[in-house]
Every structure is written in C-alpha cells, then in structure tokens.
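Of the protein chains in this complex, one is absent; all others appear in place.
Chain nomenclature is as follows: A, B, C and D, assigned in order of appearance, with residue numbering initiated at 1 for each chain independently.
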Amino acid sequence: MQRIGVFVCWCGSNIAATVDVNAVTETLAKEPGVVYATNYQYMCSESGQNLIKDAIRDQKLTGVVICSCSPRMHEATFRKAAASAGLNPYLVEIANIREQCSWIHKNKEEATEKAIILGRTAIAKVQLNAPLIAGESPVVKRALVIGGGIAGIQTALDIAEAGFEVDIVEKKPTVGGKMTQIDKTFPTLDCSACILTPKMVEVAQNDNIKIYSYSEVEAVKGFVGNFTVSIRKKARYVKEDICTGCGLCTEKCPQKNVPNEFNLGLDTRRAIYIPFAQAVPKVATIDPNYCTKLNTGKCGVCEKICTAGAIDYTQKDEIVEQQYGAIVVATGYNPIKLDNFEEYAYSQSPDVVTSLEFERLMNAAGPTGGVLLRPSDKTHPHTIVFVQCVGSRDVSGCGKPYCSKICCMYTAKHAMLCREKYPDTEVYVFYIDVRTPGKNFDEFYRRAVEEYNVHYIKGMVGKVAPSGGKLKVQASDLLNNEQLHIDADMVVLAAAIEPDKSARPLATMLTASMDTNDFFTEAHPKLRPVESPTAGIYLSGCCQGPKDIPETVSQASACAAKVIGLLAKDKLTCNPCVAHSDELMCNGCSSCANVCPYGAITYVEKEFRQPDRTMLVRRVASVNPAVCQGCGACTVACPSGAMDLFGFSNKQIMAEVDAICK
Amino acid sequence: MENLEIARELERISGVNPRKCMKCGKCSGTCPAYDKMEYHPHQFVSMVETGRIEKLLESESLFTCLSCFACVERCPRGVEPANIIEAVRLMKIRPQNENHLHAEQIPELLDENLPQQAIVSAFRKYKK
Amino acid sequence: MQVNDNKDFQPTIVAFCCNWCSYAGADLSGTNRLQYPANVKIIRIPCSCRLNPIFILRAFQRGADGVILCGCHPGDCHYTTGNYYARRRMSLLFSMLDYLGIEKERTRVEWVSAAEGAKFAATMNEFVDAVTKLGRNHRLEDLRCKKQ
Amino acid sequence: MKKMQAANLNDFFRAAAAAETVYLPVDSADGARFMKYEDGVTLSMACNTTRSAKDFFFPQVENLVDFKVDGKKIEVIDGREEVEDFVIFGVRACDLASFEILDRVYLNTPPVDSYYKNRREHGTVITLACGRPQETCFCKVFGIDAADPAGDVTCWMLGDDIYFRANTEKGEKLIAACGSLLTDVDEAPVENAKTAIRAMVDKLPIKDLKLDKISERHLLENFNSSVWKDLYESCIGCGTCTFVCPTCQCFDVREFKTNEGVKRFRCWDSCMYSDFTKMAAGNNRLSQLERFRQRFMHKLVYFPANNDGVYSCVGCGRCLKSCPISMNIVKVAKALGGEANE
Partner (left out) sequence: MQEAMKARAKELLADGSVNRVAGWKIGEFSYDITPAIFETAEEIDRDFVYDDFCGANLSKYLISQSRKEGKILVFLKPCDSYSFAQLLKEHRIIRENVYIIGIECYGKADINKIREKGIDGVLGIKESGSSFVIDSIYGEATVPKMDVYAERCLVCKSKKHAVYDELIGEEGDVVPSSRFDKVAELEAMTPDERFEFWRGELSRCIRCNACRNVCPACSCENCVFDNPNSGIANKAAADSFEENMFHIIRAFHVAGRCTDCGECSRVCPQNIPLHLLNRKFIKDINEFYGEYQAGENPDEKAPLTNFTFDDCEPSIVYKRGGNQ
C-alpha cells in the first residue's frame, strides 16, 4: 500500500495569494494513498526541507508530492532532501502550481481548483513511480584520437598533458596531416613546418601518447567510458621498432617512378619511402603497389642494404584491440576533386594547380625547392590568376553548398608571397566575396591589396583555355562592368574542402551523426560544439566543419578539455530515466534502434522459455543505460509496447492523463 | 521605373528565382557574347530581381544573347540566367495584341542580322 | 460541427510539453504573468517524441476536449531528432483522426521554445478558444467515463 | 395453427412492437443481423444471421457491478441493466437449440446465472422454419429438425402466407395480442412444407457427418490423436469462431477504471486466445495446439459427456463461413474419423 505525503508550498505569497493552499492540502489529503498532507511557507527553505525529511521518516512515506514551483527550479533540491531521509529520490514528484498555476491565473477559485488537479495528477503519477538507481559505469582512462593532423596532435597533447594515456591512429605513415604540406601560415606568415614539427616530436616523445601510424580503425564496440576499438596496423614491411630512419633504402630503391603524394604528385619518390624528412615516426614504409619484390618476388635491394635488418617482406596487417574511455574524431579534410570544373582546364594544363599544390610549389622542401616555377616548362610565371570559391558555395551539384572558409585567407597569403618573392609577377585574385573574420585577418588581406598591389577583382572566371603556352583567362569584372581577358602563366584554384572519405564509414562505426555534407554533427551547435550527440565521441578540427589552423587548434584543445573532464571521473553516473525493453514482449523488429539518436539499442539473440515449455531463440532489443539519454523516441516506435521509459512510463503518463481529465 | 509585378511575372514564366543569385559574375565571366551586350547576364538577373524591366525591354542585349546556355551551365547557384533572358525576350516579342506578324510577311522582313531566336519565336507563335 | 452543450462550457485541455523547450516556455509565461485559461493542464514529457498516440486517444477517452503537443522547434531538439519523429507521427495521426470524422481542431502541435513564453500563452488562449467553439468532445468520448 | 398473409408481416411486427421491443433479422453490410423493429425495417430472407442469437441472452459485454470511489471511500453499486420484455423473431432451429445448450450451462446447473436468467425470462422467441438451407448447414447431425423448431411460437413462411403456431403460454399471449391479423387454419400445408424442408436438408453435403468415433469412449484416443498437430498449425488464434458460435459460452470478468471508480463487466472470451483462463500461476493451455484441441474436444467430447450426450454444436455453419483460414469443426470431425459416407 502506498503511503504518500503531500507538501504544498505557499512560496510566500507567490502561490498562497492566488491558490487556497489550505483547501489544496485538505482536498489532496483525501486522495487514495495519501497519508500525510501539509503546507508551508517556503518548502525549499531548510526548515521546509526538514519538514519533508521528518515526514518521510515519521510517516514512513513511500512517495512524496510537492506542490510548488516548477520542477526545473527545485526538483533536484527536493530529490536530494528525500534521498537524505532515506527515500529514493525518484519517488518525488512535483506539481507545478506556481509557474503553471498561481502566476497565470487571477481567479482564486479557478487557480485553487487547478492546483488540486495538478496535485492529484502528481499523486497519480507518484503511485506508479519506481525507485530508480542511477547506474554507474567505469571509465577506461585512455582516449583514442582518430587522425594525426594538427587537430589530433593538439588534442592528444592536451589530454596527455593532463596525465591520461592517448593513442593516435593515423592512416598515413606519418602524423602531421595537411599542415606538413603547407608552406607558410596566415596571417603571420610563419613557417608551417617550424611550428608543427616540434609538436610532432612532442607527440612522439610523450610517454602518455602512443602513435599507431599507417593504421586504421577497423571496428568500434561499447559506449561512453568503455569503448573497445579494433585498430588495423597495416603492413609497412618495415619493422617499426628496428628501422632507424636513416633513409638509405629510400635512396637505393630501384623503383623510382612512384608519384609522391606528399608533393601531390608533382614529383616522384621510391617504392620504399619516408614521406618527408621530419616524419614521425621516422620509419620507412614500402608501398606494396609499386614494390618490385612484393609484386614479383625479385629485387630485395632494400633488405640487402638495410644495416639494421628492418625490412620484413612477410609482414601482415595486424589487428590490435584496445579499450578507451573516449574517442576523438580528428579525420580532417581534403580538397575536392575538380572533375566537375572543366572550365578551369585543371586536367588540360599542368599550369592550372590547386592551392595546396601551389603550397608545395612555394615550399622550400617542395618539388621545386621553393622556387616558383610553372610545372609545364619550369619557367618563371609572370602572370598568376587566383580563382576563389572553386566548388564552394555551389548548389548546382558540382561542388559543395558551404563556404570552405579558409580559401580567402590562404589565397591572400599566396598572392602576397608571390608578390613579395617575385615582384615582377602580376597577381590577380577573382573573388565573389572576401571573407576575413578573424584576428588580424582583414588587415592581412588589405595588406595584400594595399602594400603588395595584388589585383583583387570582384567577379568570377568563366573560362580558362590553354593556348600557346599561355592560359587564356576569361572573367568578368563586376565593378567595372566589363569582361576581362588575361593571358596568364599560371592559374591557382582555391578548391573547396570536404571531409575525409574515411569519415562516413567511421561515423557508422561510432553511431555518430553526420550532416548531408559528411561533416560530423555536434551535440549542440552553440553549447556543445566539440561533442558528438553520441556520448563519449568528441570532434576535433575539420571533421566537424571547415576551419583554419588557429580555430582547429582551439577546438582541439576544447575537445581535449571535454575528454579530460570525462576521463577524470572514475565512474559515470547515468541518468536513470532511460528506456528499457521488456524482452518477453520484444519482437526484435529494430524500429526502436532505427529512431535512437544515440545508438543505445543493440540486439541480442536470446533463448526464451516459451509458454509451452519449449525453448526458442529470439532477437531482442537491449538498451545500454549508459548511452541512452531518455528521449523516449523508441517507446513510441515500438508497436508491442516492449520499450518503456523509466520515470516517464506509459502507465505513469496515462495515469496523469486520467487524473487531469477526471 | 521599377516594375515588380512584371518582374514577378518574369520569374513565373522563366521559373527562375533571381534571389538565389550570389552575385559572383561567373555567368558574365563565361558569356561569349559579353562584349556585344549592353546588359550582361548577371545584370539581367539583378535587374529582374529589382524590377528594372523597362530598360531591359528596350535593350538590344535581348537579342544579342546567343542562348548558348553557358551561363546556366556554369552558375554555381542554379540561377539559370539564360532562362530569365529568354523570358524577357518573350515578353518583348510576344505581347498580346501587339506586333502581329503573319507567316507570309516573314520572307520580306527577313534580315541577315535578325537573331535566329526571333525568327523561330515568331514562327512558333504565328504558324497557325 | 457540434453545437455547444451550454454557454458555460469549459473544455478540458491536455497539453503535453517537452521538458527542454516547451515546458520551460510554459514556465516562462508564468514568470512573465501571461495569462491563459485554467482549463489547460500540462503534462511534462522528456521530448515530443515521447508522446504516444495512445496518450492522445486516452485523453479524449477520459473526457479531454482538446489535446496539444508542444515541443522544441524542429532543429532545436535537445535529443537532436526527437521532434522530427514526433512531427511525422502527429501529422499522420491527426490526418487519421480527421479521416474518421473527428474534428481536426481538437488536436494541435505547436513548437514553443524556452524563450517563447508569450507564444505559449497566446497558443493556449487560441487553442482553448478554438476548442470551446467546437464544444464538448462527443466523437471520441467513452460513455463509461462521462462526467456525471 | 394460425395464418397471416406475408404482406401483413409489417403489421404483425408493429402490433407486437407496441407492447415490447421486437428484434428481427435485417439485411446489412455484414449480412443479416438482428435489429430492433422500427417502421421501414424489413425482414431478411437470408438463411441465417451472421452473428448468432445468443447475444440476446448472453451479450458480448455485460455490466456486473460498479465501484464508486470518492476519495478513500468505495461504494458498491449493482450495475445490472434493467431488462424489459422483448421478442426475437426469426430464430432458426439451430439457434434455438443453442439456447438449450446455454440453459444447461447457466440455468440448469447451479449456480444459476442471474444475469442470464433475467434476460431469458424476459425474452419471447419466435422461431422460423428454414426455407433455404445452405451448404454449410449440418444441424441434422445433431438431431435438430430445421423444419419444425420449437420456441414460444413457430413460424413457417410458405409463399404468400405465414403460419404461426404458439408452443408456450408466452407464445399464446403474443399471438393473442396480434389476433386480429391472424386467422385459424388447417395444419396440412405446414406438414407438406415440413416434408419438403426435410427433403431439402437430406440433400445437404455434410448432413451425414458421423461422430461415433468422437466421444467420451474414445476420449484418450481423440485427445492424443495426431490430427491436432496437422490441423492447428493454420489456426491464427483469433476468436472469430467462438464469437459467431451460438453455443460458445465462455466469458472473462474484467474491470474498467472510469473517472469515478471501477466498472466490473464480463465479456466473451475465446479459448483460442493465448490469455484464456490465464491465472496468477500461468496458463493451463500453453500452446495453440492445446487451445485448438480444447475448443473441439469441448464441443464434441467433454460437453456431451457432462450433458447427457448433447453436443455443444448445433451445426449452424457460421464458423465454416467466417473462419479466416477456413478451418472448422467439420474438417476437424472428419479428420478425427467422422468421415461422412459418400
């Protein structure tokens, strides 16, 4: 039998002025199950709380209804009070008779009647409340960072710095990411490698960080605090722990004609290679697509030459399984393919390059040793045209609908560097809008125009046609209302950037949501920008949206802070108001899992004793209470009613409905 | 000067929403007839948007457009400037109860410089 | 259309409000002392997607004359996607109720954010008016639950 | 024996309806069904109604008692409906026989079901001899004479004339009340009609269903027969057969929480349902096979064993017509060895 206590708060005169609290108390005292009812001036005050606590003890209450202000105000207060008196905190219900009654009604009779109904409704609900115990799940104190670019590096360093172990999984043979390929950084024009490589070294040397280079995430199981991740360490045919990175093999390898991806194919490398001098780990890797030994069984030059004996042609992919408490996605971006933009003649002339290729052409470690030369004839270009928004802000289906955000700034940087290094070049930048929000960004852009005399032209290039060693550029100048025809030596395309192709399958593995452009969605666009809606998954860098380096680094650190916050806990307290499935009723139809935004529902094949005493294996849903956030979408999707929500059960809500409509 | 009603009618006829234009000028950048035109593709879009139709109707540009559709092909926002030009052209050459033309009259009116579009349009309308 | 049972007809209205936006919006209209009729009684649910059509029918069975669901604006759901599902479910359910000849004005969905206290009060005033005009719910009532 | 022109049937109903409510089979979207007589309502010519006539005495839902709750007080109120006198016209021989079977359950064996008794006492049954039996009819198997049913009054419709014979005091009274419409006549035409009906019944395809191998004597043999396994599998476990059956008499007592308390009512239950006779300890028939078997064993073996050999089936054929998967008592009986001589 229920023993319910009802506590009506006056809230000074806030409630008592419009609601006859005595009448409410007296009427509710008569409700079935109610054994105690009282009212008090300020129920939330210490003496008010003591009143509740005493009643719980003296009256042996099994449920408490407090008619007071909104539960958003003091539900936590009253639950705590009940808990301290030995009553399960989830056996407390609040009837909101202030915000939703006394404050909106003037007529005392009407307000009193409504307060009684609201009280009765809370009583009806509390009759069906079950004591809930917030579950706890242990937290594995190790984080996984997927992607070893600047975002991943920064996040890993910050987490490691706080004393937690971090693993970085990088699919390339070295960490560093796109930033290693960039020459200078805006708006300060400091050397990218100079600021990045110390961080790469730091990552390599930090005892808390382990790098899985040339590796990919294969499978993810588990949930926040307790993920199990399988990592595929791809065979690099070089024993990582033995290779000294001397680089002798990369000089002697007879297979010379492998396009060098680090320089975006602008030059070549050997079949065994170290991507660049500052690679971390500085270990050689054999490219199985080009290695003669691996493909034909003959050669073996590198093995012969390696004094350390690090070459192992028999190496196989290896799967490592590891536990993590949190996973950071830092998969980064790539420039889009320009197949859809034939008007710019990218595939027709080597002198039409993307901005990233241009970075390599300007870089001292690049294919031209830092001297800007046309790829076609290695001559010095005198007229360079930069085209902005190539594939960005494009809803025609050829490109991406969003603004890639970084192009305006790096184009200004390129233009400025060109003019600085080679004052004899004419530089044109065709823009739609120049977007420079950021500290010192606009100043930087204005400097390009004002001090370096870069020709910024409002308008778009309509056509680039290679002709007689020149590139005929046809464009509109909207401000002068004329069409321009420029004979350029080089055209540089600011290609839109898109999330890395590995992001989509990864999102599926992580049950993290993505938008239509394959950027990961954040848990809240304003308030939780570095978390995925899936608990325990965090977002760092361009996987969430286009970002420049400063922004990426700040997001990476923010992300690390969130991860540290999670890993600092020994246990996670779960919200006990979560969904649960009645296995006997579950059909295993997957309707619930299909609507779950958190991937909290999995299916298990379970053996059940049938009514006729035979055993039958059925597929049934199982909710992970650590992952479920308690929205209840599944409870309605479930046709059999097997899925229900603690704290807001079907029966509780129906009891409330009944009480209101009485 | 401004005639927004006609502008909206043009939008209806052409099926083009000029407000989708982000004023990048790629249409005019790609236009092969640019120099022959008083108003350029991006201006057509902009002028229809703001209702400055009369100037367009008076302009020769209407018939200098080759309808090559390069602007439609290149537009990153799917605005379709050529369609809007065609709509303005229709408004010029096919107003109700005006400039009636009979098929028999065409040979004598035929002029080397008459744009192909106008001939075809005239035939389409008056062949019955 | 039903004829009013009497002039003093006071409809019973059940409002399901999601915990994160609309319930807070309702609180805000209280904080701002914006009045709406006492006929409206609010049931707090975690998210609009928690609203089972059964609850709506149950309310009508027990004597409700109107049922309204308030949730976060599409795109603002605390659980990211809840209200999108609710929107589909309610569109179909309301269409079905209309198909069965049940007055469509008795059911409504309104998106009310935590900042829209004024909208909450206005919505409730409007809804109560609309339902009052319709009169008592006869088409989905359960005679066994009829008030005596 | 009295006679009336069929054309005057409406006048007869009107006269009868003046004193008490008259129900008669009327054509509707679901076939013929019993409806209250009102002006403009006409008698159906269908062989029988889709639902049986048991509803009059044993309705699908019947209120038993109400509990009114006020705060912590509970008041018990007899929720029994007042039943007034009524007439059912057009009950066929099979349905009439079903009343006798229901009587055995609810009246003749204590405790007497007062709700049933109340309705039974207020009802006057006018039977109608069958004119156009259907392929699904097999009442003869149970010794029911479709040509001469009893009831308070028996009617025969012969061409333009309707013949009436009062069998009981209630019947006499009813006939007397409508006396002005009726004339006394000789029984000869009726006798001829009976012969014709019986001849017709003799031509029906399943009139010869033999049930000798299905009985108390063969109880274990029947119970353990392998045919159940073959037959039950198609059964979808709905309650159609039991709900259209005139003799199925199982009910469940349920409670409904109203706004003011609790209504306790009984409603038909079906032995085909998985929660039939489910108790705290569970269910006594756990599989659909057992439930399926129960229904037919009850009708053909257990009931006759306890009721002087009277089968709990009257051969009305409703289950043959309405079973979603066309499984029925005839197919079961034949599978159990009751094959008719062909």
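Here, a contact is a pair of C-beta atoms (placed from the backbone, for glycine too) under 8 Å apart; a residue touches a chain by one contact, two chains touch by 3 or more.
As the structure is a prediction and not an experimental result, all values here were calculated from the model.
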Which displayed chains does the hidden chain touch?
-> A, C, D
Of the residues C:C17, C:I43, C:C72 or C:L93, which one touches the chain left out of the display?
-> C:L93
Positions on chain D contacted by the hidden chain, ascending | 28-31, 47, 50-51, 60-61, 132-135, 200, 203-206, 230, 233-234, 236-240, 242-244, 252, 254, 256, 265, 267-270, 273-275, 320, 322, 324-328, 330-331
Interface residues of chain A toward the undisplayed chain are 584-591, 594-595, 603, 616-619, 637, 639-642, 650-651, 654
On chain C, residues whose C-beta touches the chain left out of the figure = 53-54, 57-58, 60-61, 74-75, 81, 84-85, 87-105, 107-109, 139-144
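Assume only the chains that are shown with their structure count from here on.
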Central subunit by CA centre of mass proxy = C
Contact-richer chain pair [C-D vs A-B] | A-B
Going by C-alpha centroids, which chain is farthest from chain C? Tell me that one.
-> B
Cα centroid separation, chain B vs chain C, in Å, comes to 52
CA centre of chain A versus CA centre of chain B: separation in Å?
-> 48
Contacts with 2+ other chains: residues of chain C | 62-63, 145
Please list all residues of chain A that touch 2 or more other chains.
-> 658, 661-662
Which of the chains touch, listed as pairs?
-> A-B, A-C, A-D, C-D
Which part of chain A faces chain C closely enough to touch in the complex?
-> 70-72, 96, 98-101, 103-107, 110-111, 113-114, 117-118, 121, 513, 521, 523, 533, 577, 595, 597, 629-633, 635-637, 645, 647-648, 650, 653-654, 656-658, 660-662
Complex contacts: residues of chain B adjacent to chain A | 20, 22-31, 34-35, 40, 42-43, 70, 74-78
Residues of chain C defined as touching chain A within the complex = 12, 14, 23-24, 26-31, 33-36, 38, 41-47, 49-55, 58-59, 62-64, 78-82, 85, 89, 121, 145
